[in-house]
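Here the complex is missing one protein chain, while the rest keep their positions.
Chain nomenclature is as follows: A, B and C, assigned in order of appearance, with residue numbering initiated at 1 for each chain independently.
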Amino acid sequence: MDVVDYTPQPEQYVWTFGGAPPSHRIKPGTLLRLWTEDAFCGTLRDVTDLPSASLNMPFVNPQTGPFHVEGAEPGDTLALHLVDLTPARGWGASTTIPLFGALTSTDRTATLQEPLPEQTWIYEVNSDRNTVEFVAQSTDLRLELPIAPMLGTVGVAPAAGEVRSSLVPDVFGGNMDTPEMKPGVTCFLGVNVDGALFSVGDGHYRQGEGESCGTAVEGAMHVTLLVDLIKGGAPAWPRIESDDYLSVVGSSRPLEDAWRAGQVDMIRWLGELYGLDAMDGYQLVTQISESPLANVCDANYSAVTKLAKNLLPPADAYEGMHRKLRDLAATL
Amino acid sequence: MDVVDYTPQPEQYVWTFGGAPPSHRIKPGTLLRLWTEDAFCGTLRDVTDLPSASLNMPFVNPQTGPFHVEGAEPGDTLALHLVDLTPARGWGASTTIPLFGALTSTDRTATLQEPLPEQTWIYEVNSDRNTVEFVAQSTDLRLELPIAPMLGTVGVAPAAGEVRSSLVPDVFGGNMDTPEMKPGVTCFLGVNVDGALFSVGDGHYRQGEGESCGTAVEGAMHVTLLVDLIKGGAPAWPRIESDDYLSVVGSSRPLEDAWRAGQVDMIRWLGELYGLDAMDGYQLVTQISESPLANVCDANYSAVTKLAKNLLPPADAYEGMHRKLRDLAATL
Amino acid sequence: MDVVDYTPQPEQYVWTFGGAPPSHRIKPGTLLRLWTEDAFCGTLRDVTDLPSASLNMPFVNPQTGPFHVEGAEPGDTLALHLVDLTPARGWGASTTIPLFGALTSTDRTATLQEPLPEQTWIYEVNSDRNTVEFVAQSTDLRLELPIAPMLGTVGVAPAAGEVRSSLVPDVFGGNMDTPEMKPGVTCFLGVNVDGALFSVGDGHYRQGEGESCGTAVEGAMHVTLLVDLIKGGAPAWPRIESDDYLSVVGSSRPLEDAWRAGQVDMIRWLGELYGLDAMDGYQLVTQISESPLANVCDANYSAVTKLAKNLLPPADAYEGMHRKLRDLAATL
Partner (left out) sequence: MDVVDYTPQPEQYVWTFGGAPPSHRIKPGTLLRLWTEDAFCGTLRDVTDLPSASLNMPFVNPQTGPFHVEGAEPGDTLALHLVDLTPARGWGASTTIPLFGALTSTDRTATLQEPLPEQTWIYEVNSDRNTVEFVAQSTDLRLELPIAPMLGTVGVAPAAGEVRSSLVPDVFGGNMDTPEMKPGVTCFLGVNVDGALFSVGDGHYRQGEGESCGTAVEGAMHVTLLVDLIKGGAPAWPRIESDDYLSVVGSSRPLEDAWRAGQVDMIRWLGELYGLDAMDGYQLVTQISESPLANVCDANYSAVTKLAKNLLPPADAYEGMHRKLRDLAATL
């Protein structure tokens, strides 16, 4: 097995999907052991560190990569299996950024009100207990919360020559900010350019569904992932398979459109796996889909459609790629 | 304990929140044993029964009630504890209704495309296995799905003299269509008129999050519920407490606004329970909220914000009303 | 010609569409000479009058009526020709209401920001010059603006037994808040209940498109209108005909849905008038429709689709009802 270890230096950070030369050329089947910097480039270390002073916009959400996958061509399907995500620092940070977030006006949901105050929360990591600690600032409340590591950002280079900010999710994946992107899952992404040019970043030690204030418990991450390639079969939207679920992530505005896009692609997937026509698929997702929100704060919102495998007949999506990669991961 | 048993006759069905005289006057503390007709008034019994022939619009979603709760005044909080929901028929039905549903154009998301075909699915109930059976019409796929009974519609009379269709959810509750409205929960609703005038209906034997096609596995239901009253404290949006979760249901369009409304009310609730200010509440829901969709098909969409109690300090919302009613239910 | 003069006393104000007994029973062909109170019930008379102190929510937007039109049955089309609108007071008022308006968060577009301040502007009417005067409060700017009288609210009783607040626009008309509702136009509304039960109110001495802050130059109005009835032909959404334009007003959320609803109904209208199929109608509105916003602040937003008659072949919508009523008005 080819193995690539890579900890990018700050000058190697990448801020877009598309538009950056590959950091590495790898073969399908490669194991990557990566380090991802946090969304704030590690600048928020104390509750007194505020984004307006510490962040150098638009240089947030640095990406590790992009990786050129040999043989990947437009229309193919990239498979990324998240073997492991382990916090790489002893603290995570979250903050409010003026006019960014779900419960504030923004440059688009524009109002004349004053922005919310900037405020930073630091979450100490307790590795033994596998928790981070929320420390309230208005009371003496402290809460231990389980670490639930995930990657906010997983994506490939967009189609049509576009170059998109690492802050935006869309059909190419990107900043989907869904807690579903966690260890043990396989993410399937349609390839738009030769080599796919995927990258990852924006580790979260935990995040609620919706990422209300715009920033999760952001933290640097050790990322272990297996890369593989399926010829053809590019899905319309990012798909995620775990041992327990099939998921699709749609990203758009308004939020109903993000969800609709994922629903329709899930119905397509049911058609591929079980031969159900669209009306039967529509009926089935109506009764069994779980629909957790991912983010309602980014340039596009993301919503997930999830189907529990235990409600469905066995099926080998992408010729069993998820099982193959999970089994391979188990041998590492 | 006062006990009221009530199976409305068809001429007693109610089609609105507000605008109907009470079926009963009850005291706080009353146990109700009700029967609710299904959303289709029981007319869809076979896959050949189609809504355009069988339904008599707008007479769908019949309500059982309304109940006048003695002593309830505007600004008070009605507590409805769902003791039990048991399917009252051996089958449930789901159907596509032209220009109704999430994955079709509607009279508002208006397009020039042809409506989707009308199609009805019948789900046989297997009481022993506690399942309903999905029977595909385009393949020979059959799937046993667990029964997960819930009420689509729980609400009070609206404020400001309005009378609203039993098809619409809003601040008064109504057709929220969330799987969270299940046995064991306590629903808190703000009272708008003397007596509250609440009603229930629209039982679902199961439903996915989002209710994609517009109709769940609709079925008549035996409903057992305990009614209580808290003076004052009316929440802005319907709140639901279970042994495991605190939830708020927002309803609006676009979908992000439904979710935002629920999030902001949850942050208010955290303030009430723990003294957190809005910024701390914002931060906390960012990291711990679960955000399952309820419906994306009704006149307003509904989205849920849920917080797991095991992540929070113990608290007695509404002076422990949920625990009190759950304990009382356990004695029945 | 039957003539009805009516100036309601405060206790005769009506706050809803539907749910109120008729103030009068009239025949088609009746001329109404009405007085409508302003949206604030005349309580804002000085810049120091603020809504939180002066308004008695939800008692705003008082309606004059409702009028029972003899012979009107569900499915019929009510024709209301606005003969004249004349300001009934020497001043109009506009104000910001906390968490109401387009450029503020609201109970639905919910954020955690502070509400905007309450502030009231008084517009003196200069009858000779036919202007109102904007007086800035942050500078010494004063601007004379032409009076352009319109009715914010024109509607009939809703279908399905609903009773809706006079603040909400929907398929039944209501609080559409469009500057198109001005002297010389004929408004066509589908009848939902016997007698139609229409009412009018919410006069504006002028209003921009969108009604950004939520309140126009609100003022009491002398309203002269002719009432007529067409059997059958109920439009899906309110239609407005002037000497120069055919318009449809859609109301929903998000705003694109309000506009889509009006566009699709306009394409239907083109089919009725010229026999164009939907694709030809789609093409034609694409090239000729004017699309001014009406309001982006009410419980539903309203958007207008307008077609200039001088781009279209002559046609007699509703058998020439508009021309007939306009000619009749000219004789008054």
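As a working rule, a residue touches a chain if its C-beta (ideal position, glycine included) is under 8 Å from a C-beta of that chain, and two chains touch if they have at least 3 such contacts.
This is a predicted model, so every value here is computed, not measured.
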Full-complex contact with the absent chain, from A:V3, A:A53, A:V163 or A:L332: A:V163
Residue touching the undisplayed chain, where the options are C:A216, C:V248 or C:A299: C:A216
Chain not shown: contacting residue from A:L103, A:V200 or A:I267: A:I267
Touch list for chain C against the chain that is not drawn: 94, 96, 101-103, 116-117, 119, 121, 134, 136-139, 141, 143, 145, 206-217, 253-256, 259-260, 263-264, 267, 274-277, 279-280, 282-293, 296, 301, 303, 305, 311-313
Positions on chain A contacted by the hidden chain, ascending: 15-16, 18-19, 58, 107-112, 159-165, 171, 236, 250, 252-254, 257-258, 260-261, 263-265, 267, 278-279, 282
Interface residues of chain B (partner: the chain not displayed): 103-105, 109-116, 254
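Throughout what follows, only the chains that are shown with their structure count from here on.
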Category of the chain touch graph - line, ring, star, complete, other: complete
Turn needed to bring chain B onto chain C - CA fit, degrees, nearest 5: 180
Rounded Å distance, chain A centre to chain B centre (Cα mean): 32
Residues of chain A engaged with two or more neighbouring chains: 103, 116, 254
